[in-house]
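Read the structure below first, then the notes.
Our next item is chain A:
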Amino acid sequence: MSADIISGYGEGGTETVLSVDAVAREAEALGSGITSEEALSLCAGEPLLELKGLKAGYGKMEILHGLDLAVGKGQSLCLVGPNGAGKSTVLHSIFGFTRIMGGSIHMAGRDVTALSPAEKLAKAGIAYILQDNSVFPDMSVEENLLMGGYLKSRPAEARAAAEEIFGKYERLAKRRRERAGVLSGGERRLLEISRALVMDPQVLLVDEPSIGLEPRFIDMVFEILEDLQKNEGKTIIMVEQNAKKGLGFADLGYVLVSGRAALAGKGGELLENPEVGRLFLGG
Partner candidate 1 sequence: ESIRLGSAISLTGKYSTNGDFTQKGYDLAAKAINERGGVEVAGKKYTLEIVYYDDESTPARGAQLAERLIAQDGVQYILGPYSSGLTKAMAPVTEKYGVPMVEANGASVSLFTEGYRYLFAVLSTTEQYLQPVVDLAAKVADDPSRVRVAGAFENDPFSQDVQNGVLADIKRHSMKMVIEDKLPPELNDMSATLAKVRALRPDVLLVSGHARGAALAVRQLSDMRIELPMVGLTHCDSAQIIEKFGEKAEGFLCAAQWAPALKYSDPLFGSAADFARLYEETYGAPPPYQAAESAAAVMVFADAFERAGTLDPKAVRDALAETDMMTFYGPIRFDESGKNVAKPMVLYQVQDGEYKVVYPPEPAEAELRYPMHAR
Partner candidate 2 sequence: MIDNFLLLFDYPVLSADLALNGLLIGAVFVLAAFGMALVWGVLNIINIVQGEFVMLGGFVALMAAEAGLPVLLGIPIAALALFILGWGLYRLVIFRVIDRDLFVSVLATFGLSIVLQQLSNELFGADVRTLEAGLGTLLLFDGAVALAQIKVLAFFLALGLGLLLWLFLKYSRLGQAIRATAQNPRAASILGIDTDRVYAATYALNAALCGAAGALVVMAWAIHPYIGLPYTVRSFLIVIVAGIGNIGAVVAAGLGLGAFENVAGFIFGTEYQIALVFLLMVLVLVWRNLRLQRKRMYLK
């Protein structure tokens, strides 16, 4: 993580005032979109997860209009873009919650487009951390973690994995018997992330890790993610409105506008791009 990353939400001026439509218009003008070759060239080596011309949506409505995206093993990728651009929809589609209308999703070379969410987790090793609250409020912290290992064939394995996690995050271990409903916002986020780790997935999908969190918790969450990527070699795909933080953290950055990738690049490069700054980072 580069040293100049500012804590929490960061600070700065608030002079740039643009309407949503203006952002969309200017973003169109900015780049002609990302081709699959460009996507492939961005990721280091063989892509682990690759979207090829993905079209997806809800019901009859198509939200993603042919998206190409690739991420290599152990890399992190951050999606930014205006509200309603379809960022969450990308993660939904990868995990299997949307209607796929075209294109494909490949995981380590294998076509996983048609797998159900349960199979994505069990067979493809993809785990998902939702944008909003996803703990089981009336179960204890420990039970929540154990539910993370629901797909394991033997309960003992899940138990062992849970113990390992408790060993690592003492903050959780202290509260293992408490109802998850009473945890504070940051602790919940921690629980959600660590619960996704019980199945030892290769790829983590994280939607807005920092939403509604106080500045210190944001730092904590990013530290956890960094630890997972650097020390455990996990591949991370995240969506983040707090784009400075997100792009600063990620190896790759994709700017999504109206269901298309308008720009892509190394995270740091995008952060430096003045147009990106003006249009998406608030100047």
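Just so we're on the same page, a contact is a pair of C-beta atoms (placed from the backbone, for glycine too) under 8 Å apart; a residue touches a chain by one contact, two chains touch by 3 or more; residues count from 1.
On how the list was made: all candidates are chains of the complex that A comes from, given by their letters.
Because the structure is predicted, anything quoted here is derived from the model rather than measured.
Applying the touch definition to chain A and the options 1 or 2 in this complex singles out candidate 2. Touching candidate 2 in their complex are the following residues of chain A: 95, 116-118, 121-122, 127-130, 133-139, 143, 146-148, 150-151, 155, 195-196, 199.
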